[in-house]
Structures are given as C-alpha cells and as structure tokens.
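With one protein chain withheld, the remaining protein chains of the complex are depicted in position.
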Amino acid sequence: MQKIYAILVDGTVYFSWLFIVSMGLTLTYGVMKILNIAHGSFYALGAYAAASAVGAWFAGNLPAAGSFVLLVLAGIVVGGGAGLIVERGLLRPMYGRDEIVLVLVTYAAFLVIEDLIKLVWGVDPYFAYQPYNLLGRTSIGGIDFAVYDLGLFALAVVIGVATWWALERTRSGKMLRAVIHDREIATAMGIDVARVFTATFVIGATLGALGGAITAPAISVVPGIGVDVIVLAFAVSVIGGLGSVAGAAVGALVVGLARACAVHFLPEVELFVIYGVMAVVLAVRPQGLFGRLAARKI
Amino acid sequence: MRTVPALACVLAALLVAGPLMPSWLVFLLTVAIAKGLVVLGLVVMMRAGLVSFGQGLYYGLGAYAAGLAANRLGVGDAIALVAIGGSVSALLGYLLGFMMARYREIFFAMLSLALSMILYGTLVRSAALGSTDGFNLPPPSFLGFAFDAQDGRILVYALTVVVAIGTAMALHRFVSSPAGVIGQAIQANEIRVEYLGASVAGVLHLTYVVGAAAAGVGGALIAIAAGHIDPDLAYWTTSGEFVFVAVLSGTGHVAAPLLGMAVFEAIRSFAFQYSPYTWQMAVGLSMLAVILFLPAGLWSLFTRRRRPGSAG
Partner (left out) sequence: MTSIVRNVGFGIAFACAASAALPAGAQQPGSVKLGIVTFLSGAAAGPFGVPARNAAELTIEALNAGKLPAPYDKKGINGLPIEMAIVDEAGGTTKQVTEYRNLVERQKVDAVIGYISSGDCLAIAPLADELKALTIFFDCGTPRIFEERSHKYLFRTGAHATMDNVAAARYLVARNKDIKSIAGINQNYAWGQDSWGDFKASMLALKPDAKVLTEQFPKLGAGQYGAEVSALLVEKPDVVHSSFWGGDLEAFVLQGKARGLFEGRTVVLTAGETAMFRLATQVPAGTVIGARGPHGVFAPDNALNKWFRAAYAERYGAPPVYPSYKMVQALFGLKLAMEKAAGGKPDKPATDAVITAFEGLSYETPSGRVDMALGKGHQAIQDMAYGTFKFDAAKGGAQLVDVVRYPAACVNPPEGVKSEAWIKSGFAGAKC
C-alpha cells in the first residue's frame, strides 16, 4: 500500500518536471514546426544562471525567502535573452528554408551554447541546495518527501493554467493558435507571423530555462545536463500531441506514472519506459493523444 | 548515365591512393566513408520525405550482427560479415516497414527514434554483450586469407570504398528508377500519387528497407574497421549526427553524403586537435557557416558553375 502512495507522489513530481520542461518545446514546435534541439541548452542556461544567482545570494547573506523569486527571475531573464538572440540572430535569416535545415541550425546553436557555458562557468559543478533544504520534508503514506518537490506540482499547475488562459482567452493567444492551425491562412488574415514566431520561440526558451532554474536546487549543475532533456521533452510532446498544452500535461502524466511504476516494480525496464509509451501511443493514435489529424491537402 | 562511370573513376582513384596515404588517414577515410554510406541511405529516404532520427537502430544492429557472427559463429571473412550485417538490418527493416510506412514527418522521426532507443536499452541491459562496454572483433580474413595488421587496414579500406561506391552506383539507379521517382512525388503530394495508381505504402516500404540495408552495411563496416562495438551506435545522438550530415551534404548527388561525411570528420578532427577545450563550438560554427553560405549543401560548392537545369 505504501508503494501505491509512493508511486502516485513520485509520478506527480516527475510529471510536474516533465510538464514544465516540455511545454516550451511543444509550443515552439506547434507554431514553428521546428524541432528545437537548443531547448536543452536553454534548460542548461537556466540551471547555471539560477545556481550562480542563488550562490551569490546566499554568499551575500540575503534573506532566504527571496531566493525562490530569484530562481524564477534568473530563469526568465536568461531564457528570454538567449531565446531572443537565437531566434533573431540565427533562425530568422533562415526562415523559408526547409524545416530540417532549421533543425540543423538549432543543433549548431546547441553545440555552440554548450561550449559557451563551459567557457563561462567551467566544468566544475554548481550547487543551489539552500532553497531545496529550506522547505524541509513532509511525510506522505509513511515516506518522506521534500516539500520543494511537491511545490513543483503547484508551480506546474500555475504555469499550465496561465498558459491555457493565455492561449484561450487573450487575443495574442488566439492568434498563436491560429498560426498553429494554419500558417498560410493566418498570414492571409493579416497576422504578423514573424512576430508570432519570435514571441513563441522566446516563450519556449523561457519555459525551458525556467525548468532548468527550478530544478537547479535539487541537483548538481554540470556540463551536459541539457542533452537528455531534449529527447525527454520531445517524447512527451509527441505523446501528447504537438502544439497542445493539454497534450503535454497528459503526456507528462502518463510518462511520470509509468516511470514511477517501473522504478518500484521492475527497475530493469526504467530505461525503456518512455520510449515504449511513445511507441505504443503512436501505434494506436499516430497523431498523439490530443493531436489534431492534419487535413490532407490535395 | 554519366554518374556511374564517374563514380568508377573515383573508386579507382581511391583504391590507388590507399597504399600511398599515411595509415591514420586511411583509417579516417574508412570510418568516414562507412558512416557516409549510412547517410547515403538516409538521403535516399529523405528524398521520399522520410526523415529518420533512428538510423542508429540499423547501424547498431548491423554492427552487432557482424560482431556476434565474428565472435559466436566464427565467421571470419570480412565480406561475409558485411553481408550478414546488411541482411539482418534489411530483414528487420522489412518487418518494421509495414508499420513505419504508415507514418510521416515528425511522427515517423520520433517513432524511429523510439525504436532505436529500445534497441539501445536492450543492449545496455545485456551483460552477455558487454553492456555499454561492448566487445571487440577479431581481425577479419579476406576470401580465406588472413593478413597482418598493416595490410588488413588497407584491405578494410578497400572493401569499404568498394562497397560504398558500389552502393552509391546502385542507389543512383534506384533514385532514377520508378520507385525512386515516385518517392520524390510522394514527398511533394502523396494523395495525387495514390490517384495516379501507384502504391504509396509499397514505395515507402521499399525505400525504408533500402535505408535500413545501407545503415546495416555501414554498421558492419564500422565494426570491422574499429574492431569494437558498443551500444552507443544505436543512441539517438548518433542518429541525429547522420541526419545533420545529410542536411549539410545536400541531396544533389549520390556521392554528396560520402563527401559530406568525409568533410565533417575532417572538421571534427581539426577541432579536436586545435581547440580541444572548445571543439563543440568549432564544429557548431562550421556547420552554421556551411548552412549560411551553401544553402544547397556542401555539394553545391562543386556544382555552381554547371549549367542550370542539368541533372545530377
């Protein structure tokens, strides 16, 4: 019985992390139709920036409560800045080229940013454990969990609701959804697609960096943390249906619970779980759980 | 038809140059051309609109098939090992192709990635196959004769070059054959192809098998050349590298991927030696330079002076 509680909580915590990290990617793909390989770099940048900022904050003996705000701010500032530079500097001159070329550009950007991170921060690890420890632990079903991890769930909900509201209820959100649905008609309707692209990419990068920033307190920030995030975020996005926020949420939840089950019952298959889920979902519903079947154009 | 004799000349030139080149260069070219063969198969698939982020599945499978044949079944002949690698991959490609031919675009890409990662996971879990450490292959024999290390290198190089250019010639015929041309049509507009009476699924299935076979052969060649295989061959970053080199090379000519891979490996070696602490950035910047200045891929460096409209 304790295992069931543990699986539910673990699944939820992992879901929160996956959701925050994948949302930016699914939006970027939905709008721009490019696989943004540099999403992993934004995650890493967010983590490094947050770790440095929090380290400096506590070295300066500033009030501990502020460090949480600092984490979020660090992620947003770094993600927004880097996203803007990459989109304006690298991607914009290449629009109109084949999508796969744009993917290659994001991969080149990923390589460059990896080494830039190494040049700026070096290869030694960075820590920001103070916020993680500050919140202490709590017992659920007889097992202790870090309150910080549970707090991630609240954050994921906030981000999810905020994004949903922005997409459904604001004018810019509706324009974004129009571009996701049909880029040509949206242009014909007078939507400035280039602006939408920039905005989407920057939001995606910011969400990626935010994911890294809030994860930093629980981990050791080292070179290479961005690499596997890419494939995880893609897998979740594809499972849920690209371009769909609800899809990202459901996809993340399915993967989170599946992985928690695997770890508790059959740890040997943990490596396969996400790919197995992806293969099964695609076999049964090729466009993803919430994906829209694209109208076939004759 | 001009391409095939041209490729034959290039083959002859490479074979003659082999013994004259320094040994490290022979090895570098062997690896580059074997991997270029995988990219070649991928380019043929991309012409039909199938961008696979999981060629590592067949690349790794071909390498492991060759490795297991060499170690467990005692197959020593290099040509036999290559044939085994290619056939096993082609067979799996044929079986998976029934499912894979139904998917397009990003879903095809992600599903192929998922399958390659499932193979990766299986190999990592397998202690008998050495897990992530992999295992070594004994030096191969050629047509029944064993050779010492130095001659063996040249022969592996020769085998790789012959197989790769031979495959390039064959694929040149393939892309101008009905299957190849219909593949291009499918990428442009699938529904019209169906209306015209051609079988989209059939052509895509065939193209998929071709890509799988090429990757399997490339994997077996790498296994023989490097003498070592490990699950990294099936990892998604390996597959991604093939895709990127494919885009860099361009789809202008069947020899383009081979050349593109050779240039990419040279750039990486250059970067490793000259900026060991920032080689990733060097490679990334070179890729951006190529994308920016050579929009049609590396091959266009050589075709700019050709008359517009002439076929490759």
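Chains: A and B, in written order; residue numbering restarts at 1 for each.
Assume contacts are C-beta pairs under 8 Å (C-beta built on N, C-alpha and C of every residue); 3 or more make two chains touch, one makes a residue touch a chain.
Predicted model only: the values in this text are computed from it and were never measured.
Within the entire complex, contacts from the absent chain reach the displayed chains A, B. Contact with the undisplayed chain is limited, among A:97, A:183 or A:264, to A:264. Per the touch definition above, the residue from B:5, B:178 or B:295 contacting the chain not shown is B:5. Interface note for the absent chain: among B:193, B:226 or B:288, the touching residue is B:226.
In the full complex, the hidden chain is touched by subunit B at residues 2-3, 5-7, 9-10, 13-14, 17, 21-25, 27-29, 31-32, 124-125, 127, 130-136, 149, 222, 226-228, 230, 232, 238, 253, 255, 259, 262-263, 265-266, 268-270, 272-274, 276-277, 279-280, 302-303, 305-306. Contact between subunit A and the absent chain runs through residues 2-3, 6-7, 9-11, 13-14, 17, 114-115, 118, 122-125, 127, 129, 132-133, 137, 143-146, 148-149, 215, 218-225, 227-228, 259-260, 263-264, 267-268, 270-271.
Keep in mind that, in the parts below, only the chains that are shown with their structure count from here on.
Each chain gets a centre from the mean of its Cα atoms; for subunit A and subunit B, those two points are 32 Å apart.
Within the complex formed with subunit A, the subunit B residues making contact are 46, 51, 99, 102-103, 106-107, 109-111, 113-115, 117-118, 121-122, 124-125, 189-192, 236-237, 240, 243-244, 247-248, 277-281, 283-285, 287-288, 291-292, 295. Residue ranges on subunit A touching subunit B, taken from their complex, read 29, 35, 37, 90, 93-94, 97, 100-101, 103-105, 107-112, 114-116, 118-119, 227, 231, 234-235, 238, 242, 268, 271-272, 275-276, 278-279, 282-283, 286-288, 296-298.
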